[in-house]
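Heads up: the structure comes next, in structure tokens.
Up next, chain A:
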Amino acid sequence: MADINLVTFCCENSAFLAAEKANMPGVKAVKVPCGGQIEHVHILKAFEEGADGVLVLACLHENCKHFWGNDRAEKKVNYVKGLLDEIGIGSDKLSYAPVASNNEIKYSELVKEMIDKLNEKGSTEGKVKK
Partner candidate 1 sequence: MIIGERKPLEEIFDRTASFKKILVLGCETCVAVCLAGGKKEAEETASSISLHRKEESKPVEIKADSIQRQCEYEFVDEIADLVKDYDVVLSMACGVGVQTLAEKLPDKFVLPGLNTQFLGFPLEQGVWMENCQACGNCVLDMTYGICPITRCSKSILNGPCGGSSEGLCEISTQDNEIACGWHLIYERLKVLGKQEYMNEVVPLKDWSSSFHGGPRKIVREDVKIVRGE
Partner candidate 2 sequence: MFAGSNLEKVLTNGHFAVTGELGPMMGTDLEECLEHAEHNRNHVDAFNITDNQTAVVRLPSLVTAIRLVDRGMDPIMQMTVRDRNRIMLQSDLLGGASCGVKNFLCIQGDHQLLGSEPQAKGVYDLDSTQLMSTIRKIRDENTFIGGGELQAPLDAFIGGVVNPFADPFEYRVDRLEKKIAAGVNFVQTQCIYDMDRLKEYMKRVVDKGLHEKCYILAGITPLKAVGAAMYMKNNVAGIIIPDEIVKRLKGAKNKEGGVKQEGLKIAIEQIQQCREMEGFHGAHVMAIAWEEKVPEIVEGVGGLLPRPKFDD
């Protein structure tokens, strides 16, 4: 199994707290004040700097302190997925999910899910990353 680098953009009010508790190796958790503050280019830059996969994790639906930050985050993720397909990287390397602050289990599951997906792709394409 090759080393996989993941970046998770985590809302400081929810997912980031879960990320800290989960503390998974190979995963860089980036704290953001609100999911809605993430820009398309942040996600693209993560890929440019070597991420194999990116997850954007924010508050549960209707739990956003800023009312719609999480909804905006999800919309931006969907937009960037379109860009990733056009670029040729593939939209399945990016995902969005709501994660509550006390749910480090869900956090780890989402991360594992992405890693598995990437490994699958890796083995079929014959790529080995170091």
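In the analysis below, a contact is a pair of C-beta atoms (placed from the backbone, for glycine too) under 8 Å apart; a residue touches a chain by one contact, two chains touch by 3 or more; residues count from 1.
Inclusion criterion for the candidates: all candidates are chains of the complex that A comes from, given by their letters.
Bear in mind that the values here come from a model prediction, so they are computed numbers and not experimental data.
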item: Complex member in contact with chain A (any copy), out of 1 or 2; value: 1
item: Residues on chain A engaged by candidate 1 in the complex (per definition of touch); value: 39-41, 44-45, 47-48, 83, 86-89
